[in-house]
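Dropping a structure here in structure tokens format, bear with me for questions.
As you look at this complex, bear in mind that one protein chain is not there, while each of the others sits in place.
Right, subunit A next:
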Amino acid sequence: MTDVLAPPQAALQAALQAPVTVAPRRRRLGLGRPIPYGRVLGPLLILGVWLAASAAGLLDPRVLPAPWTVADTVSRLVEAGTLQDSLAVSLGRAALGFTFGALAGVSLALAAGLSRLGEALVDGWLQVQRAVPTLGLIPLMILWLGIGEAFKVVIIALVVAVTLYVQTYAGLTSIDSRYVELAETVGLSRSRFIRAVVLPGALPGLFVGLRLAVTSSWISLVVLEQINATSGIGYLMFQAQNYAQTDVIVVGLIVYGLFGFISDAALRFVERRVLSWRRTLSS
């Protein structure tokens, strides 16, 4: 019997003494290890399918031109200076509208979130304004401001302001009451309470608002430039539509997409830095 038992025991001993390397385990219900440059994979896959379909002659160039045709168009537009000029105009509008909108949205949220008077004056009409699609204000704004730059910047600013206001105000007013109690027991003054508890607690909400606002500012830009513009990427696409230049339209779409992607990535980067105290499922 002992003879029969001995080999497994020896094996067990050996197994116990053998250096065991244990791979660091990931959270079982988490999303797993982040894929390096994972966010680029999806767009690359689509590009691959597009390339393959064009090379195989499956795509009618009038419906969707081949990637190399689009690349040619890009270099042609860059040589002519059209792309840079349009891009500068579009970016300028987006940046100006976003800046004004962000300032207004955050200021209004602070006013409404930090004082009862501000809440009474600001919150009511902003909730109403939120219910009105801002792009529905285009006809009125054109009558008021004409079809120049001012009206475009104002529309973008309005969209950004409302989006940011809603998220930031929600962040400011949903501070955990336990922290309010704590602040009272340690005798914080009102201004220190706001600086140490309310504002940092509202930052996650602000970042949600910023990311939504960036997206919606691009959306407004597309609409504005395709309806009422004489310059910008949207205008470029609109003109291309008249002359059935599918390749130029695709270039415009790629530019919009790239800038949406880049601005969101930049915000994510800043958010990770600023909110480094958070440990969430996606980290």
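Following the convention adopted for this analysis, a contact is a pair of C-beta atoms (placed from the backbone, for glycine too) under 8 Å apart; a residue touches a chain by one contact, two chains touch by 3 or more; residues count from 1.
Quick note on the criterion: contacts and distances are computed from a predicted model.
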Listed names "Sigma-B regulation protein RsbU (Phosphoserine phosphatase)", "FecR domain-containing protein", "3-isopropylmalate dehydratase large subunit" or "Aliphatic sulfonates import ATP-binding protein SsuB", matching UniProt entry of the absent chain: "Aliphatic sulfonates import ATP-binding protein SsuB"
Full-complex contact with the absent chain, from A:Leu31, A:Ala52 or A:Leu182: A:Leu182
Sole residue of A:Pro67, A:Gly118, A:Pro200 or A:Gly260 that reaches the chain not shown, by the stated touch rule: A:Pro200
Subunit A residues that touch the omitted chain in the full complex: 178-179, 181-188, 192, 196-197, 200-201, 203, 275-279
